[in-house]
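Here it is, the structure in full.
Note that this complex is displayed minus one protein chain, with the remaining chains in position.
We just call them A, B and C in the order they show up, numbering each chain from 1.
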Amino acid sequence: MNMRRFVFAVCLMLFLFSTAFSLQSVYATAKDNTLIIAHYGDTPNFDTHNNINDNGMRINTILYDPLVRMDNETYEIYPCIAESWSVSEDGTEYLFKIKKGVKFSDGTEMKLSDVVFSMQRGMESPKAVPSFARVIKAEGIGDDTLKLTLDGPYPEFLFALALPTAGIVSEKAVKDKGEDFSMDPVTTGPYMLVDWRIGERVLFKANPNYHMGEAPIKNVEYRVITDPNAAVISLEAGDIDAYVGVPPSSFKRINKSPTLELHTGLSFGFTFIQLNMARSPFDNPLVRQAIAHAIDKEEILYGIFEGDGEIVDTFALPTYLGFTDEVEKYPFDLEKSQQLIEEANLSEKTEISILLYTAKMSKLSQVLQDSLADIGIDVKINQVERSAFNDAKQRGDFDIICDGNTFTAPTVDESIYTVVRTGEYFNDNGYSNPDVDQWLDEARVTVNDNDRAELYKKVLVQLSKDLPMIPITWNKANIATNKNLLGVTANPWSFYNVYDFYWQE
Amino acid sequence: MSKKLYDGLESKEINRIKKKSQVQFVLSHLFKNRLAVAGILFLSIMIISSIAIGFLVDYKVIVKHDLRNKLLGVSARYWFGTDGFGRNLFYRIIYGARISLMIGFVSVAGSTVLGGTIGSIAGYYGGKLDIIIMRFIDIQMAIPSTLFAICIVSVLGTGITNLLLAIMIADIPQFALIFRSSVMSVKNSEFVEAARSNGCSTYRIIFRHILPNCMGPIIVQATLNLGGVILTAASLSFIGLGVMPPTPEWGVILTEGQEYMRDFPTLVIFPGLAIMLTVLACNFIGDGLRDALDPKLK
Amino acid sequence: MNGNPLLEIEDLFTVYNTEIGVVKAINGISLQLREGMTLGLVGETGAGKTTTALSIMRLLPEKTGKVIKGAIKFEGKNLLDLDEFEMEKIRGKEISMIFQDPLSSLNPIMTVADQIEEVLMIHQSDKKKKSYNFLQNSQLFLRSNTKIERKTDEILELVGISSDRKREFPHQFSGGMKQRVSIAMALICNPKLIIADEPTTALDVTIQAQVIEIMEKLKQQLNTAMILITHDLGIVASICDEIAIMYAGEIIEFGTVEDIFDRNKKHHPYTQGLFDSIPRLDDDKPRLKPIRGLMPDPTDLPASCKFHPRCDFCMDICTKQNPLPLKEQMHMIRCHLYSGSKEL
Partner (left out) sequence: MYKYILKRLLLMIPVLIGISFVIFLIMSFMPGNPARLLLGEKATPAAVEKLTEELGLNDPFFFRYYSYMKNVLQGNFGISYRTGMPVIYEIRARFPTTLKLAFFSIIIAIIVGIPIGILSAVKQYSFIDTLSTVLSMGFISVPPFWLGLLLIILFSLKLGWVPSYGSDSLKHFILPALTSSACSFATLLRMTRSTILEVIRQDYIKTAYAKGASKPRVIFIHTLRNALIPLITVIGINFGNMLGGSIITESVFGMSGLGNLLVLSIRSKDVPSVMASTLLLATLFGIVNLIVDLAYAFIDPRIKFHYR
């Protein structure tokens, strides 16, 4: 009797076990010809105008077509949905000629109204800001021309439009599907969404109606591998074909591997140290200079960044308009640094802390901490979560920040305007120089390139004297791939258009 | 008879004799347990060497980077090799014992005192107060303690003190429960009745009569928890929510080493071994104490 | 003298190896029990009565308990020579045992019937298979054996439990009822020998009488030999044929009921003491006379007479030499008091 009860209990448990397993069936992927690209995280959704997650934007790059796209290496803007474009004299009006015969993934024809609708939708969405922040009006002219009006001249506008936050959606699908659109989008992009397992993988197949011809790689899988070291192992094992953002500690290993290839390129972003000028002792320029002299950029780049980046002395690369080498430079010199500190005559010993949130910055800050200790400044490292970091930064509640940034286009305005211009949203360290403000504002409305370059030069030189922030290295983007995968070049945003990739025969 | 024996002795004296003999009894049992002795030895060595290293080596050497010497293998100069910053791994691990053990001892002591107070109050007064306290404990027990500690750390921020606080708070219910049940079982015993009828104050009853009589299970639990706390602290540091680098905490050393794990597994193996052996030592001692305090459980 | 010797114990020594030291529990006892007879084993707690029983059953604690010398012959076979498998066939079938505390000697999570039937099933399958397959004879596979069920009902009726209650669990029974179940369990295979280890100690006095009555009745019916371990002289007097009095692992006096209970015969001072510590109505002594002192430490027994530290008649020789048994027919005494005479 009680034995039967016991058996029943065992059965009950077995049943519970089995239900747990049947909740989700394990499905296999078709490995043949499927390109598997891994990323560090998953996307929240598939809505181009409502997704500024890194991984989401990577996915939307192949799911959606923007009006224009950017070349990975030359940064040249080339046509996509827009066949050609023209800019008005004052730089505030853009006319785009829309390509004919483009079909959505559901087979319907794309009309000008869809493009206009997409632009308007983007303008309304707070998350599509990177593309539409400056757009004030979008309208269709005739049957194939789109006119976008900006609030002022904005030379980087085409780069903004090339971002995956400015994809073209089907007006009808958006209106019919409502909220479901973000899970089941209708797009014109080279690939179509097949399946999504949250937190694990997204499957795509080539869009047969793609207006530039069907993609050479028919099936693509985006896999989530949060640990970059694990991703490298998977790459070596051949479980995945590509990984975006390989950790520098694995560069050697990948370069040695006979089956893998590492593609690197400079990105739109740099690593810097920001000093809170509203606080003592950083209100003293001598102290800021002393700190700049105490940073051994070479040691940082080769010792802890494993050579991933390029040492810079200013906030622009030589290819950028307005780059100058005449900026004030602060070579690594502890004696000089110490001397400056003595000169600054710091009265009281204040508690100084370095605020940061990433592992990379943690390493940087440890080296910085040691260097500052050498010149007699004791600092504490305060690593926090990203949200807490942003919070403290906005409130100006920090002494030193170690951080990196990313921006949309390769120009000086993009790289520093919002950070150093008085009153701008990301200017959190209390820096304010009316001259710099004036030059930056003037550059924005200056259409002539030479005049703009002059203004930027002045800004960069002034910044190197004021030292509100100290540039360390220019960041690099990378993607490691299977050697058989061709057509791969590093994209400065790390948004890869798989349409360009093909398998070696 | 006993009256005659103790005649002329102050009652304090009697207590002292009684206590001493009890302690001696427990200790003699404890020292018969080979594993417990091994645990005590290991822990003593750890404590002594971690204190000694503070005198022998400058803290700056322990935390300062030396990138020319990074990722060296085991050698006479670097017994455990060097880490990704070129720091001496051996020094860091030995110094790490300070931090881990400090977190362990302080947080266990804290949760024992706090949990003890709450549990004793609940157990002694009973009634509605007990019910209310128990509900709170139920609630906290239903939240996994790691999760609870993570939540607290993310509010307070990282760092040794906050980590310590978080673990301490997360451990309170366990101790409260033990204290409560011990107090409840002792509360109604005859000698407490006797003390009460002699007009002892509540305070005196709790501290002089009840608590000394339920010390056994509490000491055991505290020792066993010591290991658990060291583990939790390391875990939290490991997922980046505990002590911050470059402080040589074991979990931190492990996380830093994880990056190089493939080519330099020793960077992961040594700090892990340090954690494991220390926790093992605590558990051996705890087990030994339990057997010594309550031989019938063996 | 009816029947042949069923059980013969010859010069048995049993020890327990404990942490404190070697406990000498039995120090050379010899016994004989004939078919159908009842032997009472009497003595204080710690005298080695239960150890004797466990030695016979070969159920001494595995790690510590050990028979170091002697023989236990059951129907001529030395039980100590048997392997475990052969011994299992004897336990429960040939020799069965009733334990002291009915509250704890029944498995709390098996029904009464399951526990009784188990004995039958174990020994039924013995004949068929030699394999060790224990699951084969678990309840799952032999549930609907009507023969076994009928027999269980019978034996339950016999001990006075309605068979309606056989699917109940031990905790639903009272103490006396549980002991009846134990008795039923011990008797179901018609064993030749029952060892009852203080079967009534844990029970109320009224229940004790009932249980004793049932045991007596069944013994008569089934003609089973029995070793009754007790320290209750009253029970011994009522059902035993022979009595052995144990002290510190030795039998210090042995005899028929008549021998022992005859106050005019010579007795060991310890036996005397035992009788003196029971209240007697026909005696006019105003007070009981307890035996002074305690049992000696079993790890450190005196080499001489074990009782001498407590003995009122202690002589020089008692502290030096262990007395040899003196016999008169069945009656045996080990004491220096009587060693002067050749016979009692």
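Everything below uses one rule, namely that a residue touches a chain if its C-beta (ideal position, glycine included) is under 8 Å from a C-beta of that chain, and two chains touch if they have at least 3 such contacts.
Quantities reported herein were computed from a predicted structural model and do not represent experimental measurements.
Participant: Need the list of shown chains touched by the one chain that isn't shown.
Facilitator: A, B, C
Participant: Looking at A:Asp227, A:Asp283 or A:Asp449, which residue reaches the missing chain?
Facilitator: A:Asp227
Participant: Give the residue, chosen from A:Ala359, A:Ala392 or A:Leu486, that touches the chain omitted from the document.
Facilitator: Touching the chain that is not displayed is residue A:Ala392.
Participant: Looking at A:Glu73, A:Asp90 or A:Glu200, which residue reaches the missing chain?
Facilitator: Among A:Glu73, A:Asp90 or A:Glu200, only A:Glu200 touches the chain that is not shown.
Participant: Which residue from C:Ile122, C:Ala209, C:Leu222 or C:Leu301 sits in contact with the chain not drawn here?
Facilitator: Considering the complete complex, C:Ile122 is the one touching the chain left out.
Participant: With respect to the chain omitted from the figure, which of B:Val74, B:Val106, B:Cys200 or B:Ile269 is a touching residue?
Facilitator: B:Ile269
Participant: Please identify which residue in B:Asn69, B:Thr146 or B:Asn213 touches the non-displayed chain.
Facilitator: Answering carefully, the residue with contact to the hidden chain is B:Thr146.
Participant: Hey, which subunit C residues sit against the chain that's not shown?
Facilitator: Touching the missing chain: residues 57, 59, 63, 84-85, 88-93, 96-97, 99-101, 104-110, 118-119, 122-123, 132, 134-135, 137-138, 169, 171, 182, 185-186.
Participant: List the subunit A residues touching the unshown chain?
Facilitator: On the side of subunit A, residues 2, 5-6, 8-9, 13, 16-17, 20-21, 23-24, 26, 28, 42, 44-45, 50-53, 126-127, 129-130, 133, 182, 197-201, 223-227, 230-231, 233-234, 237, 239, 384-388, 390-392, 425 touch the unshown chain.
Participant: Could you list which residues of subunit B touch the chain missing from the display?
Facilitator: Answer for subunit B: residues 35, 135-136, 138-140, 142-147, 150-152, 154-155, 227, 231, 234-235, 238-239, 251, 254, 258, 261-262, 265, 268-269, 271-272, 275-277, 279-280, 282-284, 287, 297 touch the chain left out.
Just so it is clear, only the chains that are shown with their structure count from here on.
Participant: Chain with the smallest distance from its CA centroid to the overall CA centroid?
Facilitator: It is chain B that sits nearest the middle.
Participant: Considering only C-beta pairs in contact, identify the chain pair with the most of them.
Facilitator: A-B
Participant: Taking the mean of the C-alpha atoms as each chain's centre, how many Å separate subunit A from subunit B?
Facilitator: 45
Participant: Please report how many Å separate the Cα centroid of subunit B from that of subunit C, as a whole number.
Facilitator: Chain centres of subunit B and subunit C, defined by C-alpha means, are spaced 52 Å apart.
Participant: Taking each residue of subunit A in turn, which ones touch at least two of the other chains?
Facilitator: Residues: none.
Participant: Scan subunit C for residues touching two or more other chains and write them down.
Facilitator: Expected reply: no residues.
Participant: For the complex, give me every residue of subunit B touching subunit A.
Facilitator: Subunit B reaches subunit A through residues 60, 63-65, 67, 70, 84-85, 154, 157-159, 240, 244-246, 258-263.
Participant: In the complex formed with subunit B, which residues of subunit A make contact?
Facilitator: So the residues of subunit A in touch with subunit B come to 229, 233, 247, 249, 253, 299, 302-304, 359, 362-363, 366-367, 369-370, 373, 381-385, 388.
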